[in-house]
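Note that one protein chain is taken out, while the other chains of the complex remain in position.
As written, the chains take the letters A, B and C, and residue 1 is the first residue of each chain.
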Amino acid sequence: MRAGADDQICRLRKTLVAANRILARLGVLDGYGHVSARHPEQPSAFVISRSLAPELVTEDDLLELDFAGHPLNGDSRPQYLETCIHSEIYAARPDVAGIVHSHALPVVAFSASDVSLRPIHHMSGFLGSGAPVFDSRTQFGDTDLLIRTSAHGAALARALAEASVVLMRGHGFVAAAPSLKLAVFRAVYTVTNAAAQATAVSLGGEVTFLSPKEASLADATNAGTVDKPWALWARHAGVDLA
Amino acid sequence: MRAGADDQICRLRKTLVAANRILARLGVLDGYGHVSARHPEQPSAFVISRSLAPELVTEDDLLELDFAGHPLNGDSRPQYLETCIHSEIYAARPDVAGIVHSHALPVVAFSASDVSLRPIHHMSGFLGSGAPVFDSRTQFGDTDLLIRTSAHGAALARALAEASVVLMRGHGFVAAAPSLKLAVFRAVYTVTNAAAQATAVSLGGEVTFLSPKEASLADATNAGTVDKPWALWARHAGVDLA
Amino acid sequence: MRAGADDQICRLRKTLVAANRILARLGVLDGYGHVSARHPEQPSAFVISRSLAPELVTEDDLLELDFAGHPLNGDSRPQYLETCIHSEIYAARPDVAGIVHSHALPVVAFSASDVSLRPIHHMSGFLGSGAPVFDSRTQFGDTDLLIRTSAHGAALARALAEASVVLMRGHGFVAAAPSLKLAVFRAVYTVTNAAAQATAVSLGGEVTFLSPKEASLADATNAGTVDKPWALWARHAGVDLA
Partner (left out) sequence: MRAGADDQICRLRKTLVAANRILARLGVLDGYGHVSARHPEQPSAFVISRSLAPELVTEDDLLELDFAGHPLNGDSRPQYLETCIHSEIYAARPDVAGIVHSHALPVVAFSASDVSLRPIHHMSGFLGSGAPVFDSRTQFGDTDLLIRTSAHGAALARALAEASVVLMRGHGFVAAAPSLKLAVFRAVYTVTNAAAQATAVSLGGEVTFLSPKEASLADATNAGTVDKPWALWARHAGVDLA
């Protein structure tokens, strides 16, 4: 492995710890949920914490897993029950390098409603590519709703298709992006959009959403600004960026 | 008493203090409400704080009471007014080892509404066994709504029946579980479910709840994961788990 | 003045500082609003901070005012613009010894709505005596909505009549009680009740409120328990109760 590669995975691991703590601090993750990043050197592997509440994650807790869930280095500590969310989306979507899975309440509400989550705010332009709802019961019948197998994960990845966000009925959502930081950003603003849309609906009038082109232009703009909120979030989460 | 038994009650007392502080930290309990555990050595007794705001409870504040409310060791400090919630449910439900009584707002709203609280989220699969509403007025007429007597408590236990949660009209709710930690978990996610369901309803569309089998499968899964959020909650509450 | 009397005002002043900080900590007061207590030795006077955000109030900031707004001891520091809320209610209601005036949002919402605030929760049984809405425009026409004069204050006191809480249209509310601590308690649970009632209404079903007798019984019970949440609130507000 080249020294540069070594640096890359080192930096990524620090960013992933920051992502865990930031998402916990912002209430996107609570005792459950997880965030991962595609391995910078091995595109068929990803980095994710062992089974642990995200706020508690340190570098020592990170596992490197291949898409069958095998640890690259034999680390056999208990994994999250739903690592297939990550492996199957990374497998299906070569453009994705960061994934967040969250149970945030405003999005759970949309996941169980037939009202669609739509981009009400330029910060969530990424929702312009849709926020489909995956219902595990359609294909798998009565389950505990977890994404426990490759088949579950692959079905979820098919529901996500080319979108950035997929809702999981009665469960939560997944946000995916070309970078870990952008996946965090999208998870944060998915929750924000759900809350703002719920309030707008409750006002009882007509609601105007972003047009598809507005959404895609806003998404492109925001993708270039992620370091600005990241600096703030890192400080709140007690993460040293230096 | 065997040394092992002694260890068991010692550990339980520490967990009960943690439960008090965790529930306060998460806003499930405020200045009122209480949490108890069945006595590990004496199944016809339970452990609960003397009358005190839960966040302030330390080990010195814990009372051990029989089902008539008599302290096992003559400790005559003032008790909560509603210890019969606990004694009567422990008496009626041998499977229950932990009980939380809370006034959390989203659940108070459901307690006063004829809209039923139903499992909208896999984290609250335990609601699949129902969330009946106990209305003290039906049987006892105009009261201050407190569960002050064995008769009140027994009526509440009958309303709970085989469910995990019973709502109390104009008052709050009780969550019960086979372990203290699971009772805390269920209290937390009862509140969460109420908030998510209220948001989902406000969207105006159709809402899909967990099927009975999904709910029971999810409940079984979650019961095995309680230590994960507990580790986080304990840290937030300043509780040392070591 | 007797030594006992001296002690009484000393204790009251400490409790009033605590009340200011507690109400700010709980979000009942923000940069505006105020809390007062009837003078324990001089029933035609009351104690209130000089014009200052409640959270910042210390003992040095307290004024003792007669019902004409004159300081008992010549202290000429600027007063709140609305001291007549306090003087006129103390004058009209000899049973009242503590008053809180708040702009808390859920209650502002009810103040501007023709939907009545009603006791949905046993903690707010005091609302069973009604929560009338005072609209300054009815009697005084277009004003800045402040209670600036004795005439305004007297009209507000007439609207309050024998109730514990009066809402002020487009402005906020006043909670009154036979003791300072109970006035704080009632202010806290007025806000709580408004939030729970708004959620219950949003569910779309029938809402059951406390019966008049339930409300009055619950109020009597709660009045005897105020020291329990007070101990917690004081700790949160950084107030030493010793």
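Here, a residue touches a chain if its C-beta (ideal position, glycine included) is under 8 Å from a C-beta of that chain, and two chains touch if they have at least 3 such contacts.
Because the structure is a prediction, the values reported are computed rather than measured.
Although it is left out of the displayed model, the omitted chain contacts the following shown chains in the full complex: A, C.
Listed residues A:Lys14, A:Arg50, A:His121 or A:Arg137: the one in touch with the omitted chain is A:His121. Interface note for the absent chain: among C:Pro43, C:Gly69, C:Gly170 or C:Gly238, the touching residue is C:Gly170. Only one of the listed residues, C:Leu72, C:Ala92, C:Leu145 or C:Ala223, touches the absent chain: C:Leu145. Within chain A, the residues in touch with the undisplayed chain are 119-123, 125, 192, 195-197, 199-200, 202-211, 213-214, 217-218, 220-221, 225, 228-233, 235. Of the residues in chain C, those that touch the hidden partner chain are 24, 30-32, 51-53, 55-56, 81, 103, 105-106, 108-110, 112-115, 135, 137, 142-146, 169-171, 198, 201-202.
Going forward, only the chains that are shown with their structure count from here on.
Chain contact topology: the protein chains form an open path, each linked only to its neighbours in the line. In terms of their C-alpha centroids, the spacing between chain A and chain B amounts to 33 Å. If you average the CA atoms of chain A and of chain C, the two centres end up 46 Å from each other. Residue positions 202 of chain A are each in touch with at least two other chains.
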